[in-house]
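Worksheet for the structure shown next.
Missing here: one protein chain of the complex. Every other protein chain is in place.
Moving on, here comes chain A:
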């Protein structure tokens, strides 16, 4: 009697979006005291890491008011000067500069931390990106309302429109204003998620090509060079997205202060 044994083929397709899952690392979950759940997720861990990196960069590069700058303080001062020139060019005054600087540094550090392989990018969490942009929109609206009181709504009527078009135009302008909350955050989120997903897919293919024999290993160096170029593009996208988020925030603050 033939003893046929068969193998079960497990068809589990891992999606390239699994790298963005927020998982609990350690926590306290108790059914007592009103169902107490306190978890440290990987998102929280990487947020703490970004905070520690930002604070340590600024603390260690301090240079204690010496006249001759050290290498580190030259870098920090040049970043300070470039963001300062951007804020002064857009807004004309430096009141909002600390906020813009910390926003830029936070998004830059968060994106750069995520470019390290096997790490988690906190801006791929939609709560971080859209929460940040939503908060900025609410803050900018409150700023505009507190400066201009009721004539803030003059912003929605562009100058020089015929009177018949005004209701339609006000509606369109209001929708476009409210969409800023989402577009600012989704721009950052989508760029980072798309870049990381692309790298995950390419790395999966490269892994299979690299582990397919000696000749294939040598041949795969060429696609690997392309993958390195895409990794460089990902690095550039981290800088560009931080810069664009910051400059659009400056532009929205400017729109609220001067209503046109």
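Keep in mind that, in the parts below, contacts are C-beta pairs under 8 Å (C-beta built on N, C-alpha and C of every residue); 3 or more make two chains touch, one makes a residue touch a chain; residues count from 1.
Throughout what follows, contacts and distances are computed from a predicted model.
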Going by UniProt, what is the name of the one chain that was not included in the view, given "AAA+ ATPase domain-containing protein", "NEDD8-activating enzyme E1 catalytic subunit", "Cytoplasmic tRNA 2-thiolation protein 1" or "ATP synthase subunit 9, mitochondrial"? "ATP synthase subunit 9, mitochondrial"
Full-complex touch with the removed chain, picking from A:22, A:112, A:139 or A:190, is A:190
So one chain is hidden, and I want to know which residue out of A:25, A:142 or A:240 touches that hidden chain in the complete assembly. A:240
Residue-wise, where is chain A in contact with the chain that is not depicted? 15, 17, 183, 186-187, 189-191, 193-194, 197, 240-241, 243-244, 247
